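Of the protein chains in this complex, all but one are displayed in their positions.
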Amino acid sequence: AELQARFDAIIEADQRIEPRDWMPEAYRKTLIRQISQHAHSEIIGMQPEGNWISRAPSLKRKAILMAKVQDEAGHGLYLYSAAQTLGISRDEMTEQLITSRARYSSIFNYPTPTWADMGAIGWLVDGAAICNQVPLCRASYGPYGRAMVRICKEESFHQRQGFEILLELSQGTPEQHEMAQDAVNRWYWPSLMMFGPPDDESPNSAQSMAWKIKRFSNDELRQRFVGMLVPQAEVLGLTLPDPNLRWNDETGQWDMSEIDWTEFNEVLAGRGPANAQRIQHRREAHEQGAWVREAAAAYAEKQAAKQRQAA
Amino acid sequence: AELQARFDAIIEADQRIEPRDWMPEAYRKTLIRQISQHAHSEIIGMQPEGNWISRAPSLKRKAILMAKVQDEAGHGLYLYSAAQTLGISRDEMTEQLITSRARYSSIFNYPTPTWADMGAIGWLVDGAAICNQVPLCRASYGPYGRAMVRICKEESFHQRQGFEILLELSQGTPEQHEMAQDAVNRWYWPSLMMFGPPDDESPNSAQSMAWKIKRFSNDELRQRFVGMLVPQAEVLGLTLPDPNLRWNDETGQWDMSEIDWTEFNEVLAGRGPANAQRIQHRREAHEQGAWVREAAAAYAEKQAAKQRQAA
Amino acid sequence: SPDVAEYAMRLGDDALILSQRLGWWISRAPELEEDMALGNIALDLLGHARSLLHYAGTATGRSEDDLAYWRDEHEFRCAWLFEQPNGDFAHTIARGLIAAIYMQELYTALSASTDASLAAIAAKSVKEVAYHRDHAVQWTLRLAGGTEESRARMLVALTDTWPYIDELFRDDELHERLGDAAPLPSSLRAGFDEIWSAVLAEAEIAEADFVNPKIGQSSGGGRFGNHSTHLGPLLAEMQVLARRHPGATW
Partner (left out) sequence: SPDVAEYAMRLGDDALILSQRLGWWISRAPELEEDMALGNIALDLLGHARSLLHYAGTATGRSEDDLAYWRDEHEFRCAWLFEQPNGDFAHTIARGLIAAIYMQELYTALSASTDASLAAIAAKSVKEVAYHRDHAVQWTLRLAGGTEESRARMLVALTDTWPYIDELFRDDELHERLGDAAPLPSSLRAGFDEIWSAVLAEAEIAEADFVNPKIGQSSGGGRFGNHSTHLGPLLAEMQVLARRHPGATW
């Protein structure tokens, strides 16, 4: 009870919980779930874009894309490290991922059939991720908050690069313009769904907000995101695929079409286009690398034994 | 001695030695070496052309090429079977191939950088192979001779297809014509070398001719081949890359430039462009298929055991 | 009619892409007999693809090669199953098993098409597909009943390939418009399920042995030009030479 009181006080004072601090079991579990899910999303998120590294249409774009996908591996690493401070191992998390016991962001279950998807993912998916993540930089758990600071900085760089890809395409040949519009059409709604179900149907949110892991509601974040997109779409010369989208002076909100959650729920239930492919890819990489990890461990062990002998 | 006399009589009468017949050990060994080398050549020979199945420029050509490469697998199979009648197993021969203890035709150590190589291989390499092989249809060892009858029939079909590919290219766009001429330039000399060293430097030939495994000398076959090529090259509208090539009425032979055996000897010694690649490809296919062959064997064994139990 | 052409293109693309995948195995199969068997299947499928694409092209004056080499990814109509990579031999067999059972049901029904050309192509193809099915079934039994390793690999292959079944049996407006010219895909499902279940039963495999409960049937999208990420690189390689020489004949 005393511990609980101290924990509550830290949270109340907007200070940070550190790995050595006592924390309620539910808090720890929530964090592990959220951080590892976030890490898995970075790792699975390497695939849809990794798919275009070999075909990037200019060497400059190839370099930028390679660096981006590599950054995602880095984000995965920080986040796994943050989760490890809560007492779960990377192996355990990997195992949960490849056996589908842990989730990752559903957005990565869509394929990337064209180069313009590299732009749309950067602009819309990374954009939505940033809106979700910027508040997490102040998350009450220290290692998570600090990882997010670093990640957010890189993500906004990625978003700008996505925007640039789309701008170049939109102003390019008619075929390129069409490619860009098509990608925005395909990614717009899924990116809005990244903020999760409407507030009145989101059961976990209240507790997370009380714990200051989460600081804004799903709908608040979605509104903020749309508000950011509208002027940018104008600059791009691309249309957001919602005929009902307009600013409502009275409510001080963006009016928009009702989101059709049917598809989202299908993807979430494992019936998106690429769910199976994503897990297969990750599992194969993991399993085909097993002998390498074993070799590295065996070698390290031998080296350590030699050093002990020498000492 | 009586056995030897009977063997000699069969050979003398141009009749055939069959697996159940007695034969001198040297004859058996020579045949095993030659037939397995021939089988290996078919199997390794699948690679340079197999490389273009995925990129064949029309569906008709794709079908023809696929059928051709598949025929080569079939030839390999007949020949391995013929060799097996002499008391060597397929596993043993495969092992010899992937450890480079057995040879295959050096011609397959060249790469196939362009589609025109599919034509040049058919016209020149298969053409040379036919000149070498037609006499083998009368080889004194029965299973070998019979395998060769079937193989030669298919090979001459392949040669005609190669000729057609070159004809189409030669009469096509200037780029296609150039592609065809370039391929002929690269494959002409290596195909002449397929008949082996000049007669005065070919030590094994005499014995093989006495045993009626072989029926014409290297140089005789080479002359015959060139005589076949010259009129065909004219029809193709392509040039054979030998400025000194002309018919000599006095000798009744084709005059030609001295063959430069340096490169041939390099390739033979394992220093051609693709020697390493060919063996690596075959070894990987063999090793990666090991678990499948083991599964098939285990399954067959279990089925047999069930049948025995039922009986 | 354009509808029949669109339908023929779907079937032709399925056969073409699967054939392209299988062609890779020639010179790489676990044994020579399989170089030949997989090569045979690839050749048969290529034959079906040529007939179907030739027929599909007549509506718009395009040749089989125009359709195979000069369409972009979003213009292809194959289902996701056929685009899946070869993986190990077990993955190739799992994909081949689903494909062959499906194709046999399809071509059997299509032999009764009111469209004479489709009926003729189907009648010819159905015999070859019977051999493909037999090949896949035999290998499924061998791998499932062979060694521990082969059984484990077969199960993984089924896990990875199973999600692409449903797409094959989805009806859409095209099928409604076609009427008796083509069977409704959904009408083939019962026949498929019967064979599929019988094969799994003989291999002593239960669905629970391979189905990941968190992953359902892929929504696919190939019939409308939305493809898995595997198709793009396949087409890049398949089309590279033809596109390098526009207008050339070969």
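Letters A, B and C mark the chains in the order given here, with residues in each chain numbered from 1 onward.
What we mean here is this: contacts are C-beta pairs under 8 Å (C-beta built on N, C-alpha and C of every residue); 3 or more make two chains touch, one makes a residue touch a chain.
Predicted model only: the values in this text are computed from it and were never measured.
J.: Looking at the whole complex, which visible chains does the left-out chain touch?
T.: Every shown chain touched by the left-out chain: A, B, C.
J.: So one chain is hidden, and I want to know which residue out of B:112, B:159, B:176 or B:223 touches that hidden chain in the complete assembly.
T.: Checking the options B:112, B:159, B:176 or B:223, the one contacting the hidden chain is B:112.
J.: If I consider the whole complex, including the chain that's not displayed, which of B:100, B:156, B:185 or B:208 touches that chain?
T.: Of the candidates B:100, B:156, B:185 or B:208, B:100 is in touch with the missing chain.
J.: Could you tell which one of A:95, A:201, A:255 or A:294 touches the chain left off the display?
T.: A:294
J.: With the missing chain put back, which residues of subunit C would touch it? List them for me.
T.: Counting over the whole complex, subunit C touches the hidden chain at residues 72, 232-233, 235-237, 240, 243-244.
J.: In the complete complex, the non-displayed chain touches which residues of subunit B?
T.: The missing chain touches subunit B at positions 47-48, 51, 54-55, 99-101, 111-114, 266-267, 269-277, 279-280.
J.: For subunit A, which residues reach the chain that was dropped from this view?
T.: 43, 46-47, 50, 53-63, 66-67, 69-70, 73-74, 76-77, 80, 115, 165, 168-169, 172-173, 175-176, 281, 284-285, 288-300, 302
Basically, only the chains that are shown with their structure count from here on.
J.: Which other chains touch subunit B while also touching subunit C?
T.: none
J.: Per the contact rule at the top, check every chain pair and give me the one with the most C-beta pairs in contact.
T.: The largest set of C-beta contacts joins the chains B-C.
J.: Distance between subunit A and subunit B based on Cα centroids, please, to the nearest Å.
T.: Spacing between the chain centres: roughly 57 Å.
J.: Quick one: which residues in subunit B touch 2 or more of the other chains?
T.: none
J.: Among the residues of subunit C, pick out those that touch two or more other chains and give their numbers.
T.: Where subunit C is concerned, no single residue meets two or more other chains.
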